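Coming up: chain A.
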Amino acid sequence: GCGNGSDGGNAAGDGGENAEGGKNITVILKNSTAPFFISMAEGAQAAGEELGYNVEVKTPVDTAEGSGNEQQNQLCDEAIVNGVDCVVLCPVDTEAIVPAAQRIVDADIPVVALNTRLGDESLCETFVGLENVQQGYETAKALFEKMGGKGTLIIIEGSTGAQTSLDRIEGCKKALEEYPDIELVASQSANYSRAEALNVAQNLLQSYPDVDAFFCCNDEMALGTAEAVDAAGKTGEIMISGQDANDDAVSALKEGKITLTSWGDPYMQGYEGVVAAVDVLEGNEVKEFYEVSTKVVDETNVDSFKDE
Partner candidate 1 sequence: MDVKQDNVILRMTGITKCFPGTLALDKVQLTCEKGKVHILLGENGAGKSTLMKIISGVYTRDEGTVWYDGQEVNFTNVRQSMEAGISMIHQELNLLPERTIAQNIYLGHEPMVKGLKGVIDYKKMVKDSRELMDRLGLDLDPNILVKKLSIAQMQMVEVVKALSKEVKLVIMDEPTSSLTDREIDKLFEIVEKLKRDNVAIIYISHRMDEIKRIGDCVTVMRDGQYIDTVDVEDMDLDTLISMMVGRKIENMYERHYREPGKVIFETKDLSGWRFRNVNINVREGEIVSLSGLIGAGRTEIAKAVFGDEPIEHGSYTLYGKQITRTTPVKSVRNSMGYLSEDRKAEGLVLQMPIKENLVAASLTKVFKGGVLRSGPEDEIGKKYVAELRIATPNAEKLVGELSGGNQQKVVIGKWLETGCKFLIIDEPTRGIDVGAKSEIYKLLDRLVGEGYGILMISSEMNEVIGISDRVYVMKDGEITGEVTRENMTQEAIMRFAVGGKERAVNE
Partner candidate 2 sequence: MNKSQKGGAAGLLAGLRKLNIPGILIGNIVLFVLFGLANERFLSSYNIMMIFRNTCTLLMAALGFTLVILIGKIDMSVGSVVSMAAVSVVVLYNAGVPVALALLLPLLIGIAVGVINGLLIAKCNFDFWVVTFGMMSVFAGLALVTTDGNTVAIKNDIVNWIGNGKIAGIYVVIWITVILAALMVWIQKKTKFGYDVFALGGSQAVASVSGINVVKTSIIVYALSGLFAALAGVLIACMTNSGSPAVGVDYTFNAMAAIVIGGTPFIGGKGGIGGTILGALLMKILASGLSLVGIPATWQKAITGFVIVALIIIDVVNDHRKNIKAQRRVYNNVG
């Protein structure tokens, strides 16, 4: 790609600068309703304001698996049509987005990958985000420590095939290797949904009433699982870990319904994503990977983790 911030030619043949004269950055996220991504969008917008760039955040209309990628494809083309200067892309589907990313690159628009990697990493200037594997690993490790290094574990997976979910499971399994006394007894998907997690966890609790902990691939499912555990009257006995530290999960953590979660700071991810894009546009040197730190949140730092 071209990292020098020139307008470049693009397929629509239009100049990239808008009326106010600032440069345009389009940020394409996965969805418009999850708190995680709304926070990310806010971060991106804030960075744009600070740095004097026009940041436009676009998301697919449907949050369901099926249409997400198709609609992101359309948004990529729209960015080309609008002749923006840089695209910050957080793909729903790592692999399926590659041709669309290729089209952006072919139109001489640089791409910054955000939060989730691209299937073909050569297409992006840089990746801003966190290592989900690492996040999963650290969360799992913290959970296992709390379990005292032994006991039984159930994994509640996200939507089958979702990259984030796969990575977090991989991280968890890596941690499992270090704790030979912890036994993984079951692993089932609840499609990132609170309602489904509630049913799945209830069902699994029938099979494994003595399970010691649930490792859930996001907070929504952790909250669903917490309700199942609560219904079984085992709150506090069974540990539950989530991911993302969204507001509901933080409340639940304070109530003691879930044990821990981890914070990937979506606001910072969005912010850093735009900063990286600006770096690219201004010709500054960019690293291959801007890592946003993750933090395990438990009852000790639940009130302060965002300030640190």
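Selection criteria: all candidates are chains of the complex that A comes from, given by their letters.
Following the convention adopted for this analysis, contacts are C-beta pairs under 8 Å (C-beta built on N, C-alpha and C of every residue); 3 or more make two chains touch, one makes a residue touch a chain; residues count from 1.
Quick caveat, the model's predicted, so the values are computed rather than measured.
A.B. asks: Going by the C-beta definition already given, which one of 1 or 2 is in contact with chain A within this complex?
C.D. replies: 2
A.B. asks: Give every residue of chain A touching candidate 2 within the complex, in rising order.
C.D. replies: 11-14, 32-33, 58-62, 64-67, 69-71, 73-75, 77-78, 80-82, 93-99, 102-103, 119, 159-161, 166, 189
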